[in-house]
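Have a look at the structure below, then the notes.
All protein chains but one are shown at their positions in the complex.
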Amino acid sequence: MGSVFVAQALNALFGIAALAIVALGLAVTLGLLGVLNLAHGEVVMIGAYCAYVVQAQGLPYVAAIPLAIAVCAVLGWTVERWLVRPLYQRPFDTLIVTWGLSLLLRKCAEAMFGLGYKSLNEPVSGTLEVLGATYPRYRLLLVLVAVVVLTALVFWYRTSRTGTRIQAMVGNPELASAMGIPVSRYASATFVAGTCLAGLAGVLIAPLVPVQPFMGLDHILMSFFVLVVGGLGSVAGLVTGSTVIGGANSVVSALSDSTGGYFCVLALAILFLWLKPRGLHAR
Amino acid sequence: MRVSRGAVRAALAIVALAALPFAIGDFWAYQLGLFYLYAIAALGVGVCWGRTGFLPLGQGLFFGLAAYGSGLALIAFDGSPWLLVLVPLAAIVPGLLAFALGLLVFRRRGESGPYFSMITLALSLLAYQLANNWESVTGGFNGLKGIPGLPGLDSYTAAYDVAATALAGSALMVAWLYRAPLGVLWSALALNERRVVLFGFDTNRLKAVAFGVSGLLAGIGGALYAPQQGLVTPQLCGFALSADLVIWAAVGGRARLLGPALGAIAIGVLASELRDRFPYWEIALAIVFILVVLFFPEGLAGMFTPIARRFRRPVPSPAPIAAPARPEVAQPSRLEIDGVDVKVGEVTILDRLTLALDRSAIHCVIGPNGAGKTSTFNVLTGELPVQAGAVRFDGYALERLPAHRIARLGIGRKFQIPSVFPQLAIADHLAIALWSARARPLELLKPSLRRWSTPLLDALRERYPFLRHDARPAAALSHGERQILELAMALLGEPRLLLLDEPCAGLSPQETAAVIDVIRWASARRRATIVVIEHDMALVRHLAEHVFVLHNGRLLAEGSVAAIQADPAVQAIYVGAEK
Partner (left out) sequence: MTTAPRLAFERLVGGYGEADVVRDVSGAVAPGEVLCVIGRNGVGKSTLLKMLFGLLGCRAGRVSFEGRALDGLDATARRALGISYCPQERLVFDDLTVRDNLTLMRPARSVDAFAPYFERFPVLGRRLAQLAGTLSGGEKKMLSFVRGLSERQPLALLDEPSEGVQWENIVHMAELLDAARGDGRAFVVVEQNLAFAERIADRYLVIEQGRVALAGRRDEVDRDRLLAHLQV
């Protein structure tokens, strides 16, 4: 019995880590810059397709990471410069424009790769024995990578000079520019960081999900709800939100079906909207 | 009877619609009919997005729900007179669902736009999943097949006529709503929601009504879709149709009445022709959408009407209607602020503030920066929650009431920076102010309310002739004129307690003198209690019959102007102390 419990626990841990790493990119752009990038899911999709291309070319899977980061960096820089920057004062218009962008990216993916599902092979196959239970290695690897990335990011943000300056800029942009922080450059870099993290998440989850042009929709919704529940602007919020959403989804999906799980997540989001609109870890 | 330009245009459009099958042939008309149904749903997106300022990303939910409902009814009750009830019901239920959802989601005090959009998106995806999985009812992935047509309407022409009639009827309904006070309020809340709330309107409910209307429109389209196509699949509920509706509304011109319908028909027809021939059609459309959103908000509809027409709004007919009078209350209003504490985070804004007003006079509130003057106003209008203490106005406890209810109790406010509706006409501004105190909810559906007038309005128009230029948008006014307009709006509501926050900010000396004049005149005429926040001591000396001095969130002193000026404690806070 114990091994079943361990397997379930590992599954839950995996679910939370997967949600968190996907939502991380949105947490950066929404939490720090206040920009709700509705194309976030599509950037994850781009990362996944990069992984597909790399694997289809027979290259080692790790090569997908620099490819995805390069593509998403260019995309992020262009989007911030031309779509997001003129609209910083108009969040509603940013919403619409990024939604249009998500449409465009989806259609481009469709044109390049077709509507069909692409299935990738796990780069690290086999299982590992953990505390009496066997669990797929790749999933454990994903959890590890997620933890490392999150920890490294938080550490860098809190301790580095640039990280502190970005924190300053986020909290008080007028004073920041008055003190000589190049606000537009930093904002652009932050946005690009968000898109690169999304691309990285796409590379990580690609072997585990059907890769198809519409895969991004679920991710933007889940990421958004994670942030609604957990609160913007902190890693604690990201993790808490992932835990609550991921946990609810798994539990309810196991009991009924995936539609039920979805419904439960939606109901939770609306509930939080009412009771705790700024999330559990409000800034 | 004078026929308005709008009525002539509508008649022409209806004739054109009816005549079309003769021009293009029965079969093409039948195909076009499908796009008419989509156009009806697109009108709903226009109501939400173009008019009221929030973006529904999941209208497929309502379209699909209506289509399945109507389809199931037609299959189960084929030929029965029950269909006369059930098919319309299939259209109405989504509308009610949308209204309920709107009430559920539009509850936050602040920005609810992104949440709303995400929730509608999630709901449409959920509906798609449900439709796919619930095979016993919906036929699963393959959908509901073999739906009979509407009884007695079997030919291509009949199907076209039904669609065309539904489109014309829906467009007329939306046109009526836009002309009614409800439509004006929708536009206003898209431009400046806070201001609309402070006129006593529950904007959350207004938005829910807009969403409900959009659900109804999508429902009409869906309910007619089932008999027209004979087949209903889960795709209708899902993302694709929802996205298309938004694109069509944008490209057609979301802010115009018929823009979304135009977009649906034009793009829909183009898409069905080009989609197979031109492989990058959808990419091109996405790029066009982004460009339209960024640079051409008027869309296709904007290309048809010359620029000049944009400023010409339907001018109300000359005869004004007397608005119902506000009840006159003999005693002056009583206001008691009792030990109110307000903290925002770590900072104490108001510190056991206690003050009371019970005379209808002009009071001024002065004090250094950060003393809590504007925050006191925010507490009074219900926009700043209090942590402790009580606020009583004419016996009502204010601290638990929402802002729009407090406004209805008779508290009006004017902001320091003129808070008006830039794209709305002057006449609309004044009308909104009149409705605020007098219109009952259902009356907001009557276009005749736009002709309301009161003696006070006439008097204000006498004093300020520019207020007679009904059709000018507020954005075209100078700063001084905008201050006066906002002041006029505040006065027209005939509040019992009027809060003015630096009403003369940025005005020339002549304009300032005029405003002081109006304030004194309104105070004498209406016996309202007026409280003015002011920095300019010359103004305070001219206006004030009583002065409150606030400092660090507390009441430091009160009295006549002379008494305040003689008080050393008051002078000290302005000059700074040594110890």
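The letters A and B name the chains in turn, as written, and every chain counts its residues from 1.
Just so it is clear, a contact is a pair of C-beta atoms (placed from the backbone, for glycine too) under 8 Å apart; a residue touches a chain by one contact, two chains touch by 3 or more.
Small disclaimer: the values here were computed from a predicted structure and weren't measured.
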Listed residues A:Val124, A:Val147 or A:Ala168, member touching the removed chain: A:Ala168
Residue of B:Gln235, B:Gln423, B:Ser453 or B:Gln565 in touch with the missing chain, whole complex considered: B:Gln565
Which residue of B:Gly230, B:Gly339, B:Pro368 or B:Pro447 touches the chain not shown here: B:Pro368
Touching residues (missing chain, whole complex) on chain A: 161, 164-165, 167-168, 170-172, 174-183
Residue numbers in chain B that touch the chain omitted from display: 345-346, 366, 368-369, 417, 478-479, 502, 505-507, 535-538, 540, 564-565, 570-571, 574-579
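Quick note on the criterion: only the chains that are shown with their structure count from here on.
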Centre distance in Å when chain A and chain B are each reduced to the mean of their C-alpha atoms: 34
Contact set on chain B toward chain A in their complex: 53, 55, 57, 104-105, 107-108, 110-115, 117-119, 121-123, 125-126, 129-130, 133, 239, 243, 246-247, 250, 279-280, 282-283, 285-287, 289-290, 293-294
Residues of chain A touching chain B in the complex: 36, 83, 86, 91-93, 95-97, 99-101, 103-104, 107-108, 110-111, 214, 217-218, 220-221, 224-225, 228, 257-259, 262-263, 265-266, 269-270, 273-274, 277
